[in-house]
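All protein chains but one are shown at their positions in the complex.
First chain written, first letter: the chains are A and B, and each begins at residue 1.
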Amino acid sequence: MAKLPVSTEKIIEDFGPHLNYSPKEGYPGRDEPDKTVKTHCCFCGMQCGIQLTVKDNKVVGFEPWMEFPFNEGRLCPKGVQRYLQNNHPDRLLHPIKRVEGKGFEKMSWDDAMDKTVSEIKRIQEKYGKHAFSMLSGVSLTNEKSYLVGKFARVALKTRNLDYNGRLCMVSAGAGNKKAFGLDRASNNYSDLEYAEVIIVAGANISETFPTLTHWIWKARDRGAKLIVVDPRVIPLARTADIHLDVRPGTDSALYGAMLKYLVDHDMLNHDFIDNHTSGFQETIDAVKDYTLEWAEEITGISKEKIKAAAELWGKAKTSFLLHARGIEHHSKGVDNVVGCINLVLATGRIGKPYCGYGTITGQGNGQGGREHGHKCDQLPGNRDIENPEHRKYISEVWGIDEKDMPGKGLTAYEIIEAIHRDEIKGLISICFNPLVSLPNNNYVRSALEKLEFYVCIDFFLNETARHADIVLAGSLQEEEEGTTTSAEGRVIRIRQAVTPPGEARTDTSILLEIADRLGEKDKFTYQNSEEIFNELRVASKGGTADYFGITYKKVEDHMGVFWPCPTEDHPGTPRLWADRKFKTPDGKAHFNPAPYKLPGEVTDEEYPITLTTGRVVSQYLSGTQTRRIGKLVDQFPEPMLEIHPEMAQKYNIQQRELVKVSTRRGEGIFPANIVETIRKDTVFIPYHWPGKKSANQLTPGTLDPISKIPEFKVCACKLEPLGEIENSSEKSNAYASV
Amino acid sequence: MKERTFNTKALLIATAASVFMVVLVFYGSRKLQNFDAALVTYLFGTLFAFFGVVYRYTVWLQRPPTWMYFKRGINFLFTGKVFSHLWFLTKESVENIAFQKFIYPRGKYRWIAHFCIAIGCFSAFAITFPLTFGWIHFTLAPNSISVYEAHFFGFKVMDFELDSIMAFLTFHALNWSSYLVIIGSLYYLRRRLTNPGLIATQTFEGDLLPLLLLIAISVTGLCLTYSYQFMKGFAYDFLAVIHAVTVIMFLIWIPFGKFFHIIQRPAQIGAHIYKKEGMKKGIAICKETGKPFATQLHIDDLKIVTKQLGFDFSDDEGNSHLDLSPEGKRDRLAKAHLKARLEGGNLFG
Partner (left out) sequence: MNIANYNKNEEFFVDLQRCIGCKACEMACAECETNGQESMIHVNYVEREVTIQTTVQVCMHCEDPVCANVCPADAISQDEFGVVHTANTERCIGCSNCVMACPFGVPKKMEEYDLMMKCNMCYDRTSVGKKPMCATVCPSGALFYGTRAQIEEMRPNSTPVNSFLFGKERVNTKVNIMMPKGSTELRIF
C-alpha cells in the first residue's frame, strides 16, 4: 500500500526539504517581540537554556539565556538556528492524505481521524491487536513520552511499541541497570570541574554536545588530564593529553586491558570493591589474559599509550568517565559500557565530589524519554513491563485491569523485521524517521511498502512519512508545554512559545482524540500538559526514576530538579550514590565481565575496510529538522567519506573524488575527504542524510543481544574510486537526496 | 588617523574655484541682470557650500590611498582604448550614480527609498542652483500673454504654453521633488528609529539630522506652494524664512556631513576601473593558501600606501605580510599561535 504515491522529486517539491534562511534583516518584529520565552533547545541531550523571541504567534529569533546554570548562554550552531522551524515554509499546517498519482492532498481533521481509527480497528480485528504497532521518539517531552506509552498500551492495546532511543543509548541504559540498578548519569556536569582525569570514550563531544566542551575545558584549566578514545582525531582529541585511536569494534579489549593493568599494579580501591560491589573476581578473571601487547594487537593502539592512560586513570584521586554512541552502537554495546563502568568501580571513584561517570544521552529528551514507558519492555518510572508488581501498580494508576496490560513487545528494528514477516500490518509513528536513522534502510523501505496502513504524526513531512497513508500535522517542541530531562538527569521546563500554526494541532491533542475515538476517553482526560505530568509523577512514584516530588513550579523556581526526587520537600539528587546504596537487588554496584568479542561483521577479502559512521556538528539525528535550515546545511552540505592519505594512495583516490562505498547491504557514492585525522584502516561517513546519500544504506542490522541496539559503528566495506572529481557539493543536493 | 586640520593647498584650490564660480555667476546671469535678488541668501549659502566641498575634496584627495586611486584612475582612463574606457565610465555612472544599483541587494525598499531621495535631490539641485545663480530665468514671450520662454545663461532654450503639461511639470518640479524626498526620508527615518543595529551605531548629527533637514526643506517648500495657492499667502513670509534657514543649513552641511557622499561616490567607479585594469596586469597568489586573491597591482600599491602611512609589514628578507590573502593571514596567525603554545609546553592553557 504505502509505496510513494508520486515520484520522490515531486514530494520534495511540495513538502521539502527546502532550506529556510532568516530574511536579510531578520524576521519582522524581532526588534520588538511580544514576548521572550525562557525554554530549552529542541536538539541534543544538553538541553541548553535559550530564550525564544515571539511576535504575532511566530518564533522570530532568540536571545541567549545567561542565567541557566548548565550553559550560561552558550549554544552550538544548531541551537542558534533552531528558531527557524516554526516559521518554516515546509511546516505542515493541516492533515494530508496519500493520493495515488497525485501525492499528498489536504484533508479535514475529522476525515483524518475517522480514517485512522477505522483502519486501526480493521487491522486489529483482522490480524490481532499486536499487528498494529507504534514507533515513537525521545525528542518528545516527558509528558508526551508518558502519554505515548499509555496510549499504545491502553488505547491501541498493542505490545509493539518502541522508540528511537533504541538507536541511541539503550546499551548504556542496559549497562547502567546491570551495574547500578538505575539508568542515569551518576553525576551532573559540575562534577567535571575538579576531576583530575577525564576519559571521553566514543563521544564526539565537540560536534555532538558542543556546549559540554566548556565543562571539560574548565576541568583542564584546573589541571585535569584528558584521555579521548576515538578512531578519529575529533576536535576534543586534538589537544588531548592522550588520544587512544581505537580500531572500531574493539573497545572492550581496551577497557579489559586497562582493568587488568589496574589489577596488576594494584591501583584499586579495595575498600570500595569489598564493601560496595559484587562480581569483581569473575570480572577480572575474564580479562586475565588481556596484556598490553594483546590489546595493542587487537585495538591498534600502541601499548605505551594504553599504559599511560591506565596509569593516569589508576593514580588519579578524582575522575570522570564519559561515553556516548561511539561505544554503545555495537553488537556488544552493553559489554563496552560495563567495561567502562568496571574501570570506575575498580577505583571506587563514584558518588563523591568530582568523581563521576555517565553516558551522554544523545537526544533532546533521551534521558526522560527513556524512563516513562514508550519502550517495548518498560513502564513509567523505569519499571519493567514483565514485573508483576510493576504491572499491577501502573494498571492501577491507569485504571485498567492488569490482564489487559500488554506484555513486552518488539524493539524498533525487530518491528521492521516483523513487518517483513507479515506479523505487523499497521503502524502509527511520531518523532521518528527510521528511513534515515535505522540501519540497512533499503530493508526498512521495503517494510514500509508492505504496510496496509501507516499514519504519521509530524510537523514536517520526513522521509519516512512520505510512505504514510495519512500524516497528521503535529507540533514542534516550542508549540507545547512540557518538561524534558537533560543528559545530567535534570528535569527542566519546556514552554509553549507559540501555538501550532494553521490547523496544525499539538501532538497531545491528536493522541487524546485518537484515544477518545478508540473508546478510551475516560482514561485520557487531561486538560493540559501539567495534568499529564502530575499523573506521570504518581506513575513514577516508587520506581527507580522517581519524579513524584517534582512539580512544574519547583522546576521553574530552581531552573531544573534532578531526579530521583521522591517527595515534594526533597531537593533532588544532582549526584547519585553518595550513600553507596545502589539500586541493584543486593544493594551493591555490580562488576560485569566484559570479555572481548568480535564485532558482528569483520573485514575479509571481499570487504577489506572497516566503515564507521557518526555525526557532524551542524546536523541533528535524521535531519528532519536540521536539513531544512539553510545555514546548517551550508556548513556541511553533504556527507563525505573520510579516508586516510595512505589508504587513499593505495586505492589511488584523489581529494573530492567520488568513491563508491559498498557493503553486503547496499552501496552509496560519496566524495572523498583525505585526512590524516582518521585511522589508516578505517573510513568514516556521517549519517544524517537520506536516500542515495544515506550512510545507513550500508550499515548492518546486527543487534546487541541485550539492548537490541544496531551496530552502526562498525561494518566491512569496499571502496571503488569512480575517477570523477566532484568539486562542488551543489549537484548532490544531499539535504534532499532522493 | 593622522590628518592635518589646516591645509593650505586645499584652501588655495577652494578659493580659486570659488572665485571662478562667482565669475560664472556674474556672466551667467548676464552681469546680474537675470539675477533674482530675493535669492541672494541662497547664493551665499551655495557659494559657501561650493567652497567647502572643493576644500574637503582636495583634502581628501591628498590622503595617500585616495591619491593613489585618483592617480591610477585618471591614468587608466586616458591610456590605451580611451573610447572603450569612456563607454565603461558611462555605463558605470548610469548604473552606480544614477541608479545606485549596489543598494538594491542590500534591500529592495532601501533602494527604492534611496532612489526617491536621489531623484528628488538631483532634480531640485538642477532647478535651484541655476535659478540661484541667475543662470536660468523665465519670461513671457514677446507679444504673448500665455507663452513662457526659458533661458539658460541668457540664451533661450525652450518655450511653452502657460496651461500646457510642460508648464505644469516645470513650475511644480520642486513640489514633485519634495514628495519624493519626503517619501524616501521618512522610510529611512523609520528605519533609523527602529533598527537596533542602526540605533546602536548612528549619531544624531551624522545620521538623523540630515534626514530631518531633508524633510524640513521639502515640507516647508511644499507649504510655501500651498500657502500661496490655497491659503492666500497665509504665513508665507514666516515659511519663507524657515525654508531659507533649513536650505542654508543643508548647504553648509554638505561638505562636512553625510551629504558629502554625493560628491564622493564617483570614486566607486574609480575603484571599479582600478580593479578591471589591475586584472589585466596579473593576479596575486597567496603565499600561504596558494590561491589567487587580488590584483598584483593592488597589493603593490598597498605596499606603497601603507609605507606612506607609516606601516611596514615586511621583514629584512623582503617578505611582506601583504602578500598573503585574508585567509592566509588568518592561517599564519593560527599557526604562529600553535607554535607559541607548543613552545610553551602545552597546547591547552
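Convention: contacts are C-beta pairs under 8 Å (C-beta built on N, C-alpha and C of every residue); 3 or more make two chains touch, one makes a residue touch a chain.
Because the structure is predicted, anything quoted here is derived from the model rather than measured.
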item	value
Which residue of A:302, A:551 or A:635 touches the chain not shown here	A:635
Touching residue (missing chain; options B:17, B:68 or B:252)	B:68
Which residue of A:73, A:574 or A:721 touches the chain not shown here	A:73
For subunit B, residues in touch with the removed chain	1-2, 60, 63, 65-66, 68-69, 96, 102-103, 105-106, 195-197, 199-203, 258, 261, 264-265, 267-268, 270-271, 274-275, 293-294, 298-299, 302, 305-306, 309, 311-315, 319-322, 324-338, 340-341, 343-349
Hidden partner interface residues of subunit A, rising order	21-26, 31, 61-62, 64, 66, 71, 73-77, 79-81, 206-207, 210-214, 217-218, 221, 233-236, 238-239, 617-618, 631, 635, 645, 655, 673-677
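Please note the rule applied: only the chains that are shown with their structure count from here on.
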item	value
Centroid spacing, where centroids are CA-atom means, of subunit A and subunit B in whole angstrom	59
Touching residues on subunit B, where the partner in the complex is subunit A	106-107, 194-196, 347-348
Residues on subunit A engaged by subunit B in the complex (per definition of touch)	24-25, 31-32, 217, 220, 238-239
